[in-house]
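All remarks here apply to the structure that follows.
What you see is the complex with one protein chain gone and the rest in place.
After this line comes subunit A, so read on.
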Amino acid sequence: MSSPVETSTSGRNALPHTRAGVGRPPGAFRIGSGLDGRTFLAIAIAVFAGLLVVWWAATTSGLVKPIFLPSPGTVWSRMLELSADGTLWKDASISVYRMLIGFALASLMAIPIGILIGCFRVWEAAIEPFVDFVRYMPVVAFVPLSILWAGTGDGQKFVIIWIGTFFQQVLMVMDNVKRVPPDFVGLGRTLGLSESKILARIVLPSALPGIWDTLRISLGWAWTWLVLAELVAATSGLGYRITVSQRYFQTQTIIGYILFLGILGLITDQSMKALERVLFRYQSRQ
């Protein structure tokens, strides 16, 4: 008779010395021990379901007042209402538009500058220390200034998103470029390629998967900065709706919108990851 613990350890690490696992903690507490995809998904879903149950129990039992935390059912029906009358989709589309433009502006500037300073030390000396300095200035502190400069329209949203993502992106793209193996550049030289051809045919394609990952990560931040800008000064958008709802104690709308933002973020992140698998198929072993 073998206990489930023993089968799980010997099943994953099919090493000749199975006895080496004896006396070690069971699978779940062994550093780096594996887990099949189905179990992983089941655990993840269970956690979501569990939290939902806690939320439901806390609100229906009357433990928490609806004004602080409405029940899942109330939030759901409120979101259906806002979806049916078009409010949700109007708010979402204006926010998505602002986020995409702001993010695109930041990325289109950050990628070439990042590549430039990743390749050439002179440009790194000129730009990197300054960018590093600005990076540590809190984005939030720029909000009043951005309103002064750009008003409360879409332009101000772009400015905030740009400040929040551009400086981080530049440094991350620089790192992506620096991680290109020096021997790749050496190879290009021994093949007699010019510096500009080495950049276009070797350095760029080599850094591309890393740059894509940088974009995926910074896209998440762009969402955050957009909502911040909309919370402070806006007349439309998801963040604006949250502020307005607070005024009227519509907690169910606030909670619903926050969850909706989470889902939007998850969708964009997963689509970026899916695209990555298509674009950089050559990295997989299959």
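Structural remarks
Following the convention adopted for this analysis, a contact is a pair of C-beta atoms (placed from the backbone, for glycine too) under 8 Å apart; a residue touches a chain by one contact, two chains touch by 3 or more; residues count from 1.
Rule of thumb we're sticking to: contacts and distances are computed from a predicted model.
Missing chain, UniProt protein name, picked from "Cation acetate symporter", "Carbohydrate ABC transporter membrane protein 2, CUT1 family", "NitT/TauT family transport system ATP-binding protein" or "Betaine-aldehyde dehydrogenase": "NitT/TauT family transport system ATP-binding protein".
Among the residues A:Y97, A:W149, A:F184 or A:F249, only A:F184 touches the chain that is left out of the figure. If you put the hidden chain back, the residue from A:V96, A:M109, A:L193 or A:M272 that touches it is A:L193.
Taking the complete complex into account, A:P205 is the one of A:G34, A:P66, A:G151 or A:P205 that touches the chain left out.
One chain of the complex is left out; on subunit A, the residues touching it are 181, 183-184, 186-193, 197, 201-202, 205-206, 280, 282-286.
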